[in-house]
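One chain of protein is taken out of this complex; the other chains stay put.
Chain IDs A and B follow the sequence of writing; residue 1 opens each chain.
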């Protein structure tokens, strides 16, 4: 069959001396692993982890960071066909993980999970995101809970408190509006999905789940209502202009908007700007739109750290994944970035985030998989475009839903 | 005698280009005839991707924007670049007048976005200077025009540099002869200098033609083709379909279309200018 190796032909002929591709020797024993990731900005933190692991389990690690996750994913997929195999790599949960597990590429981590759950290093609640066909794959590289970061000084100035109900939230937005302050941040680039998933999850989380598996349509009345609700909020003037290109960290810091919804990793943006939790800013869980839901829905994001069945040294890779879940590793990983951890034993320095993690661990929330991971790439691409159009021209919501559904129809017609 | 090494001299260039630039495209061309997600073996679908492509309304937007980029590039970075070159090439210290235009070229794409975001942002510096309340990167087609201005800011210096090389390579004799005949100023430029600098003008226009048809980086860092695909170029559509949506086959079809269009345009241009 025609193979991707076509070009090899050329390159190999060009460099006759280059030793050909026969690096398929017996498994080596590795003392340093490479960790491919699409979080190029975290290189410093990965390096620190590498130094720590070398110390404690005698296994070093060097990161290879990418900056564009789409390109990164293409690269990892292509690497399966070559002899350049990452020892460890970051990935996405949801369909993306399922896809590469189906290819029998990803090493089974069921044993690691069982042990970690028994030792209290991982929560049973997390397992479903990592379970495919009854087995676990990869371990959580990071976790993040989504909620609302708010400018504490603005809240204090207008006597506002973190809202307990959706009505409270809207009341707060109204108070801000009367005082000429924009309540919410949103954008038309990349994170255009944030308010959609939040409103969906807070209105009908089951519908949200069905939507991401192709069992519901974007044109269903429930989805249309959510878009109408979103449009109402925009029309009411609560949002800043989506064409505002200010970094969201600066939006919140300078009070351009009083509230910014992001995952807990946004905390890094705050600390990098010398913002003090509790005095300059704080965090609350966004209340459900539909007050009758039994649990508050919380958007949840987790990025897996995986290894391959055909890794150069599968044992070393597995050993590393196991170490990664331990409290020692996670303490370092969370504290260096000022973020939360998948390990419930880790104490989170930031009070508000610590509380959220603890509550989430005790089952207080209904965790909803982030739209980015929950939606297959082809539909996601159309949806991100659609939502970015919608935030710019809210009147187009019906057309936007039709367009997204069109690509959903096309996708689901060839997948299952 | 003379010809013995001729092919030997052109061979290194031809081989490098063929093996490293042409060969990878064979794979893309093949993928354009398949359905492929980067993992499972490609499934042969014949011309289906092209059928879908030509009935895709997004293709119309991408093509329109790409054409704006091509036309705009000829007028702004190329036209203004020529102006700066002509104004500065023969005055004392002319090279120093060109420094402000060269500096932006040193900046990487990510840096470019960071510099211009506060300018083009809603509520940004451009709003303030112009006294209008427009989100410059939001509505089509003026988001493409805004990006074209950013592009001009970055690229003008290089075009100027190439034009200056062209101006410097002009032999003195014909100009002095024309001078003796009483030509000066605009007439001298139009009838003597301009025809003589044609070889390098052809280079600048040829390169700008290819680069503008493939416009990607600046759009990707500033708007990612949005909002709602309204600032997508053909190259952005190709990238999104291939890498973001994992529709390698469809993305490759866009790539093939883009390559054919770029190749054809360069051929038609070069045939007239270079042969």
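Going forward, a contact is a pair of C-beta atoms (placed from the backbone, for glycine too) under 8 Å apart; a residue touches a chain by one contact, two chains touch by 3 or more.
Basically, contacts and distances are computed from a predicted model.
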From "Fe-S oxidoreductase", "Hydrogenase", "Cytochrome c oxidase subunit 2" or "Carbohydrate ABC transporter permease", the hidden chain's UniProt protein name: "Carbohydrate ABC transporter permease"
Listed residues A:273, A:366 or A:406, member touching the removed chain: A:273
Given B:48, B:67, B:145 or B:207, the one touching the chain that is not displayed: B:207
Residue, one of A:56, A:82 or A:309, that touches the chain absent here: A:82
Those residues of subunit B which, in the complete complex, touch the missing chain: 2-3, 5-7, 9-10, 12-14, 16-25, 27-28, 38, 80, 83-84, 87-111, 113-116, 118-119, 121, 123-125, 153, 156, 158, 161-162, 164-165, 167-172, 175, 188, 196, 199-200, 202-203, 206-207, 210, 214, 216, 221, 235, 238-239, 242-243, 251-252, 255, 258-259, 262-263, 266-267, 270-271, 274-275
Interface with the unshown chain - residue positions in subunit A: 4-12, 14-15, 18-21, 23, 34, 36, 39-44, 47-48, 62, 64-68, 71, 74-75, 78-79, 81-84, 190-191, 246-250, 254, 256, 265-266, 268-274
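Note that in this section only the chains that are shown with their structure count from here on.
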Between subunit B and subunit A, distance of the C-alpha-averaged centres to the nearest whole Å: 35
Subunit A-touching residues of subunit B, taken from the complex the two chains share: 15-16, 18-20, 23-24, 26-27, 30, 35, 37-41, 117-118, 120-124, 135-139, 223-230, 239-247
Of all residues in subunit A, those that touch subunit B in their complex: 1-2, 4, 6-7, 9-11, 13-14, 68, 70-71, 73-74, 77-78, 80, 99-100, 103, 188-190, 192, 240-246, 256, 377-378, 380-382, 384-386, 388-393, 396, 400, 414
